[in-house]
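For this depiction, one protein chain was excluded, whereas all remaining protein chains were kept in their positions.
By letter and in written order, the chains are A, B and C; residue numbering begins at 1 in each of them.
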Amino acid sequence: MTGAWLRSREAGVAGLILLTVAAVGTINPRFLSVENARDILIAASPGLIVACGATLVIVLGEIDISMGALMGVCAAVLGKLVSAEHAGLPVWLATLIVLSLAAGIGLINGLLVTVARVPSIIATLGMLTILTGVGDLLMAGETIGGFPDSLRAFAIGHVGMLPMPVLVALACLAAFTVLTRETALGRRIYAVGSNAHAARLAGLPALRLKVLAFTLTGLLTGVATLISAPQLEVIEAGFGRQFELFVVTAVVVGGASMSGGAGSIAGSALGVLLLSLVRTALIFLQLGIGATYWERAIQGGFILAAVLADHVSRRRRVQR
Amino acid sequence: MLLETRDLGKSYGTVRALIGVSVSILAGEVHALIGENGAGKSTFINLLAGVVHPSSGSISIGGEVLEPGSVRASEAAGIAVIHQESTAFQHLDALDNLFVGREPRRWGCVLDRPRMRAEGRRLLAGLGETLQEGRPLAELSVAQRQMVAIARALSVRCRLLVLDEPTASLSARECGALFAAIRRLTAAGVAVLYVSHRLEEILALADRVTVLRDGSHVETRAAAGLSKDDLIRSMVGREVQEHGHGAPSAPGAVRLAVRSLSRSPCFHEISFELRAGEIIGLAGLVGAGRSEVAAAVFGADRPDAGSVLVDGRALPPGDVRAAIAAGVALVPEDRQHLGLVLPMTVGENLVLAVLASLARGGVRRMSAEAAVAAEQMKAMAIKADSPAVPVRTLSGGNQQKVAIGKWLAAHPRVLILDEPTRGIDVGARAEIYRLIRSLAAGGLATLVISSDLQEVLGLSHRILVMREGRISGELSRQDATQERILALAMPQEAAVAGVSP
Amino acid sequence: AAGAEQAAKELGNVTLIYDGPTDGSPEKAAALIEKWTLKGVDVIAVSPNDPEVLAPAMQAAMAKGVKVITWDADGAASSRSFFVNQATGTQIGEAMVDAMAKDLGTPAGKVAIVTATLTAANQNAWIAAMKAHLASAYPKMELVAIKPCNEDQKVAFQVAQDLMKAYPDLVGIFGISSVAFPGAAEAVKQAGRSGQVLVTGLATPNAMKGYVKDGTVKSVVLWNTRDLGYLTVRVARALADGVLIPGATSFAAGSLGSKPVAGDAILLNNLLVFTKANIDQFDF
Partner (left out) sequence: MKLGAYRYWHETVLAALIAALMIGAAVVDPRFVSWKTQIALSSHVWELALLAVPMTAIIITAGIDLSVGSAMALSAVVLGLAYQAGANAWLAAACGIVAGALCGTFNGLAVAWLRVHPLIVTLATLAAFRGVAEGISLGRPISGFPASFTVLGLGTIAGVPIAGVIVALIATAAGLALARTPSGLSLYAIGHNPAASRFSGLPVARLTVALYALSGTCAGLAAAIYVARRNTAKADLGTGLELDVITAVVLGGTSIFGGSGRIIGTVLGVLAIHETREFVGWHWEHEELNAIVVGVLLIAAVLLNRLFTRPTR
C-alpha cells in the first residue's frame, strides 16, 4: 500500500513541493516562517476550492475553462449588490444571489454539454468569452468598493489560527475527498469517466453526473469569489482573468488525465499548492531585478518539467 | 417458464436487426443462442438487458411484463448480463468494478467497504480467483478482468444470467471455472442464456439451442443429439464447404527468418523460418505471447534482443515503416483499434497502407485509389453499398475482410494474420480460408496465429506451438492433432478439466 | 471623463465618443484608431498604452487628414500633432520617488516596485526615470525588486505581502498602476505594518482615500484627470477649427484660463500629490 502510494502521482508532486520548499528555505530561511505558509495557503485557497470541482469535471472526461470569467462576473455582481453606492443589499441575500448565479452558469454549462451535446471545451470556451464580455460590461472600467465589514471579515478573518479562506478550502477538500473516495456517487463519477459505454450498460446516470459536476464547479467558483474578492477593498475589471488556466494546469499537474477516469482531489490540491509556491519562491530567492524578466519562463519551465518528468517515469513503468 | 419474449423486434433506421422473435427460457436450463455475425444475438441480449428500447414486442419475466429499455428495471427483475465488448472500468479496482452502480451503502451514500470486501472475496473465490484490491483493473490480465466481469454478473441475485461470448479471452483453466460456476447456478434453478461462436462449447454446455438468422428466429430445440453440422446448417441455411486441406505447394526460399527474438516478459528466444508459399500456424493458449511476437516482427514493438530478417536482410527493430517497406504485413487481432480506422470509408481504409505509393509527385491520384479499392472489394467479396460508406457500418466479418484486403493491396511478401476469424461466422470464415490458401499458392509466406485448433490444423503446412512466451514445439501437418497441440500448449501443471471439447 | 463632458457641454459643438480596449491590449487600441480613422472623425485623442505599437496607426490617421493628439501619456512625436501634457514620464517617475523620499523622512533603505506588466510601456518609462532619479538624488535608497502584478489586484496584494516577508527591512513599496497601488496598500495594511512600510504610487484619490486616512499611504501622485479631460477636449476642438496651429505659445483653455504651449505640448503641469490634508477636496 505505501509502496504503491510512493509511486503515485500525488507522491511525485508532494516530493516536488518538499524539494522546492527545502531548497528555497535553505537559501532564505525566512521562507519557512509560519506567516509565509499562511499567506501561501490563503493565496492558494480559491484555487484549491475550484480545483475540487474541476477535478470532477476532468475525471468525467470533460473540461471547464469558464471559471475565470465566471469569477469576474461573480465579483462584479457581488460588488454591485452589497456596496452602498449600488444596490446595498444585505450580505446574506447578496451571497445567496451570487452563489445561485454561479451554480446557474455551471448548470448551463452542464446542460449544454449533456442535453445539447456541445463538446465541453467549446461550450465552456463560448461561456468564457460571453462571461468576459458581461464582466467587462458590468464593471465598465470602474472599480467597485465598499464591502460591508461582515463580508470583509469572512475573507480576511481567522478562526483560531486558521484564516477563513483556508478553513473553507480545507472543508471543501475534505468534503470532496470523501465524496470521491467513499461515496457511491464518487465512484460512479470515476466509472463514467473511465468507460462511458460500460457505464451506460451498468445503468449509471452519466448525464446527470456531468450536469452535477459542472454545477458544482460553478458553485465552487462562486464560493471562491466570496472568500477572495473581499480580501481587497475594491474590485477592478479583470478580476479572475486566467484563473481557469491556473486551475486546469494545476489539476493536470496533479495527475488528472484529459481522457477521463484518472485524477484525485489530493493530487489536484497538491498541484495547486505547487503552482502557488513558485511565485513566492521566486521572490524569496532574491534573484535581483534582472531575473524578474525571466520569472514567467521559469514558471513555464517548472510546469513543463513537472509534467514531462512524470510522463517519462510513467512510461518506464508501464510499457507500450 | 422463466422468461418469455413475444414478437420482439428492433430496427435501426432501415436495418431490421431483430424481427418478431418469440422465445421462452426455462428456469435451470442453459439456453444457447447461436447465429451468424449480425444475426441479432447481441441485439436480443441488449433488449433483455434494457440497454436498447424494442421497436416492437414485449418481454415478460416470471409472468410479469418487463419495463422496456431500462437497465435498472432489467436488473431489478433479476437479469444479469455479461456483454460482448469489455465493460470493465480500467481506472477502478476490482472491488469498485464489482459493485459500481449497486454499491452497498451506509447512511444512504457512504460505501460500506467491509461488506464490499467480504462479498467480493466470496464471489471471486467461487470462480477460483483471489481479490486484488487497490490495483486498477488496467493492471490485471485480460483473463482476470473477464473473471471480474463474470463475478460482477454473479453478484446480483439473478434469475437469468446472460453471457455474450464470455470465453473469447479466457484460457482453459478459467473456462473450466466458468463452466463449473454455470453448472452450480443452473443446479440452483438459475437460467443461463449463452452466446458463443465456439460450437463445441455449445454442444457441451447447452440444454436447448435457439438459432437466429438475419434477425429472425429459425428454431429452438433440445441440444441432445445435435451435431456441429446440424448447428451450422441451421445457422447458415445451407451447406458450408468444410475446409479440406489444400495441397501444399512446394515451399520456396526462406522469406522471413526470426532469430532469438526476445521481449521480456512476453516472449523469449523465438526462432523460426517461414518460406515463400508456406503457411505456418502459430498455436497456443491465450496469453502465450503470440500476438506480442507478431507485433515485434512487424516492428510495432521493439524487442529486447534478437533479429528479424526478410529475404536475408535484417529489419531495424521497432520500425513499422521499415518492416512494411520490406514487404511485411500484419492483420492485427484487435481490428477495431489497430486494424481499421472505423469512421473512415471502406475505400480510404483499403488504400491506407499504399497511400504514398499510389501518389504521384506527392499528390494523391484519386482514380488509382478508386481502382485499388474496387479491386480489393471484388477480390475479397466485401459486402458494402459502396466504397464510400464508413467501415463502422459493416458487419464484423466484412470489417475483417477490409482489414485483410487493405494489406493485400500492398502486395506483401510476408503476411501475418492474428486471429483472422475471431468473431467471424462460419460462412465468412470459409471464404477467408479459401483466400489464404490461394494467396499461399501464389507464393505468399503466411503466418497464421489462431486459438482455434481446427483452423490451425486445417490451414497450416507446419504448426508452431507457444507456451508461456517460448516455442514449445513444432509439428508437421501429418503429425499434428488437437491432442498433441494442446499437450504442447498447456502449462505443464495445469489441469485439463473443463476444456472443450 | 467628467471634465471632458463639461468641456463638451460648454462648447456645445463637440460629440464625445469614448472607446477603448477592455483588456488594455495595444493591438486592440491600434485597431480602434484605424476604425475611427475609417469612420472619419475630426480628432482622435489617444492615451497611448504603448506608443510604439500605436504609432503606425496614428501616423496613418494623420495621413488621412484626421487630427491626432495625445493626452494622459505621450506618443512618438511623429505620430501626433500635439500632446496635452499633464506631466512627462520623467516628471511622473521623479515625483513618485520624491514623494517616497519625503514620506520616509530619511531617504534611505530598501524599496521595491510593483508594476502592471513587464511589457507595459508607460510603466517602463516611469521605472527608467525612477531608477535614474534614485541613483542620482537618493543613493541611500536601494531598489531591490521590480515585480509585475499582471494587472491583477490580487497578485499585487500577494506580491507586496511576499516582498515584505522576503525583505524584512523593506521601507517602501511603489505601486505604479491603478491596480498595483491599492493592492500593495492593502497588503501592508493587513500585515499591520502601516507606517513602517510606506506605499506610494499612482492612483485616483477616490480609490486611495481609505488608505491615506489610516496612514498606510502618505502621498498619492496623480495629475488632475478632470482638468486633463477638460483641456483635451478644448484642444481637440481648437485643433479641428484650425485655431490651434503649430508654433502657438499659449492656449486659451476656457475655465482653466490660459495654458502655456511649449513646442508641441500644451502644458497642464499640475502633477498633484494627494495627502491626508488635501485628498478630500478631490472627487474622481
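Rule of thumb we're sticking to: a residue touches a chain if its C-beta (ideal position, glycine included) is under 8 Å from a C-beta of that chain, and two chains touch if they have at least 3 such contacts.
Keep in mind that what you see is a predicted model, and the values were worked out from it rather than measured.
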Next item on the list: Going by the touch rule at the top, give the shown chains the omitted chain contacts.
Entry: A, B, C
Check: Of the residues A:Gly15, A:Pro29 or A:Gly133, which one touches the chain left out of the display?
Finding: A:Gly133
Checklist line | From C:Leu11, C:Leu118, C:Ala240 or C:Ala265, residue that would touch the chain that is not displayed | finding: C:Leu118
Notebook entry, point to check: If the missing chain were put back, which residues of chain C would it touch?
Noted result: 17, 19-23, 25-28, 30-32, 34-35, 38-39, 50, 52-53, 55-57, 117-119, 121, 124
Next item on the list: State which residues belonging to chain B touch the missing partner chain.
Entry: 298, 300, 320-321, 324, 330, 332, 337-344, 348, 352-353, 355-356, 358-359, 362-364, 390, 393, 406
Check: Mind pulling the chain A residues that touch the left-out chain?
Finding: 112, 116-119, 121-123, 125-134, 136-137, 245, 248-249, 252, 257-259, 290, 293-301, 303-304, 307-308, 311-312, 315
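Just so we're on the same page, only the chains that are shown with their structure count from here on.
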Note to self: Centroid from C-alpha atoms only, then distance chain A to chain B, rounded to Å. What do you get?
What the structure shows: 44
Next item on the list: Please compute the C-alpha centroid of chain A, do the same for chain C, then give the distance between them in whole Å.
Entry: 34
Check: When the C-alpha atoms of chain B and chain C are each averaged to a single point, how far apart are the two points in Å?
Finding: 74
Next item on the list: Send over the residues of chain C in touch with two or more other chains.
Entry: none
Next item on the list: Mind pulling the residue numbers of chain A that touch at least two other chains?
Entry: none
Item checked: Touching residues (chain side chain A, partner chain C) in the complex -> 28, 30-31, 33, 35-36, 39, 43, 136, 141, 143, 145, 156, 228, 231-239, 241, 279-280, 283-284, 286, 289, 292-293, 295-296
Note to self: Going by the contact rule set out above, which residues of chain C touch chain A in the complex?
What the structure shows: 20, 22-23, 118, 143-148, 151-155, 157-159, 161-163, 165-168, 178-179, 182-183, 186, 190, 207, 210
Item checked: chain B partner contacts - residues on chain A that touch it in the complex -> 1, 4, 178, 182-185, 187-188, 190-191, 193-195, 197-204, 261-262, 320
